[in-house]
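Here's the structure we're looking at; comments come further down.
What you see is part of a larger complex, with each chain still in position.
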Amino acid sequence: MSDSILADTAQRLFAERFTPELLRAADSGQWPAAAWAAVEEMGLPLALVPEEAGGFGVDTLDALALVRSAGSFAAPVPLAETMLAAWLLAGAGMAIPAGPLGIAPTQSAKGDLALTRDGASWRLTGTAHRVPWGRVATAVALLVEQESGSVVCLLEPGDWTVEEGRNIAGEPRDTLRIDAVLDAARVAPAAPGVTPADLFAMGATLRSLAMAGAIERVLELTVQYAGERVQFGRPLGKFQAVQQNLAILASQAAAAGAAADGAAEALAERSGGPLRVLPIAAAKLRCGEAAGLTASIAHQMHGAIGFTHEHVLHHLTRRLWSWRDEFGNESVWALRIGREVAEAGADGLWPLVTAA
Amino acid sequence: MPRIAFPPPPSSAATEALRAEVRDFLKTELADRPPRLRAESWNGFDAAFSRRMGARGWIAMTWPKQYGGHERSALERYVVLEETLAAGAPVAAHWIADRQSGPLLLKNGTEEQRRTILPRIAAGECTFCIGMSEPDSGSDLAAVRTRAVPVPEAEGGGWRVNGTKLWTTYAHKAQYMILFCRTDGGTEDRQGGTSQLLVDLTTPGITIRPILDLSGAHHFNEVVFEDVVLPADALIGNRGEGWTQVMSELAYERSGPERFLSSMALLIELVRALGPSPSGHAAIAVGRLTAHLIVLRRLSRSVAGMLDKGENPTLQASLVKDLGALFEQEIPEIARQLVEAEPDLESTREFSAVLAHTVMNAPAFSLRGGTREILRGIIARGLGLR
């Protein structure tokens, strides 16, 4: 499929499906099964899977752009998570189940999960926290660190019990209590070099992209609103104070977009070797910071209108407030960069920046 | 440039006994109120609590005794207010009437209104709401379109009201509304021709519909008036002076503790989550917020002192509100980076739930009672710049 056709088709699908009504329904706990089916129908969840493993040969950057696009529509489906799970399974040479897939958004799977031999099979016990859409997942792919290296486990409903939870955007974030016996086909070594820390960084990349998309959309909505809403006899956008705020909003959108692009490139260029984590860390931090500022300015400009359940703005801003904390908040990633800088030393700072 | 004086606030020594009494009361009253509910700040509604506040004499504290008040000082009222807000007590059932509607009636109401309504407010038995904003009038109140037309004496007299009010907090629980509407002229007259009317919300023709906020909670309402007929004495103060009356209400209510304590529950839970030995980083962040709080409280009490002396500290009050909203909005942004926890309204961890509540409500802190931009314009005017 050609790149821009994929992007355009997906965008059309998102626009058609993820209407304000659907967003509100999803917010109140409804699973948009038909919309998901349409997304799956298009093959989007397999976008990160290599052609030889059953994918459609989508370029990685184009695949990642889908997540950004979905973010701009506040799509209440686990597209990013299913893409990541499918990629993880494909890398381990495992078959990819249909349906929405789950992953565990934790940096280290240690402590929470224990994988032990159980005759010819394996036994996995423990807890996976805040699994996106765990309640509707047809399978969950977990990466478990073993002495021998990272191992991918494929779980199916029945392997876990669900405690339902939500982030403040109303997206399911479920706790799965796991006690499963897995036959050999459901346990396999991960692709070389893939660690939980890696998967966490990939998750951070996907959230950065989704935030960048949502921020761009918020900017668009806010500029449009300022152009239309009349106060004191003039459109809001004619007031200098409003203009100054919207300029800040635009600069945050620019920074978030560029930061997410940088992370996407780092992820796309990977081939077997270790991930270039610095651009990803910078992206998650920068998008998170932009997310807060964006939400704050957009609500300030929208006034009470933006606070109503009926308005689309909060579907985006509540996601921004949630996503900035998922897969590591700003502090988590800043610390990681800061430690790397300290190690490089004063005279290593600039070379480190130009190499990022 | 006019000098912007903030005289030393009145000494609080005289009120310390009252403070202790209020703290004792709240300790018992709120013993089972979890932080996630305390985080609702002045949006928490509990009619029984309000009645008990009334029974204690802690509503209508400064009003004349003949109307159910207690003739206590503004400073005593301030102490009760800040203690209840800092503790996250559910004040919504009496708060609007105590703060805004009661004083309006006291100043501009008819003797009948004062006699019948004020004592019920003082008892914590009468909830008010304020009908201000409309679909096309947010900060620009002069753009209201709700209209009250005099009914000819021959047809029984009074006022016939048509229009729609938005964002009316707790209209669905209130007995009365103070309605801001147009009685004369049109939007081209700007502030002229607006009036305030007292509305009994059981009057036929009034429909109250919920507006859910972004967290799905129901505080706001749409209130639709369709040929609602109000008695002639529903008019509060003078016909055509609604704007002036509203402005004098607003100016005085810009600087109270409600303007910087909205995120107090989160600050408290932050201190709890960090424990007795926080990192240097966390201690610095909390120390800084505490310093800001100490200074804001001093500014606010200074304004209270000026109000008590009958001065008109409009400019000072605006400065306090602006600084206060910045402070309230900063707290969630700082807290979330210091404790590893995602915001989650339903979390089993109180910190996560309080964080979620505060993150989602914070944008409103610089909207309610006039947006930040408008407030700063007022300050600039006070500096002599407009």
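Read from first to last, the chains carry the letters A and B; within each, the first residue is number 1.
The rule is simple: a residue touches a chain if its C-beta (ideal position, glycine included) is under 8 Å from a C-beta of that chain, and two chains touch if they have at least 3 such contacts.
Quick caveat, the model's predicted, so the values are computed rather than measured.
Peer 1: Across the entire complex represented in this structure file, what number of copies corresponds to each chain label?
Peer 2: For the whole structure file, chain stoichiometry equals A x2, B x2.
What we mean here is this: only the chains that are shown with their structure count from here on.
Peer 1: Based only on mean CA positions, could you tell me how far subunit A sits from subunit B in angstrom?
Peer 2: Each chain's C-alpha centroid was found; their separation is 39 Å.
Peer 1: Of all residues in subunit B, which touch subunit A in the complex?
Peer 2: My answer: residues 133, 136, 138-140, 142-143, 166-167, 211-216, 220, 329, 333, 336-338, 342-347, 356, 359-360, 362-364, 366-367, 371-373, 376-377.
Peer 1: Flag every residue of subunit A that touches subunit B in the complex, lowest number first.
Peer 2: 27-28, 130, 165-168, 170, 173, 230-232, 239, 241-242, 245, 292, 295-296, 299-300, 303-310, 313-314, 317-318, 321-322, 325-326, 329-331
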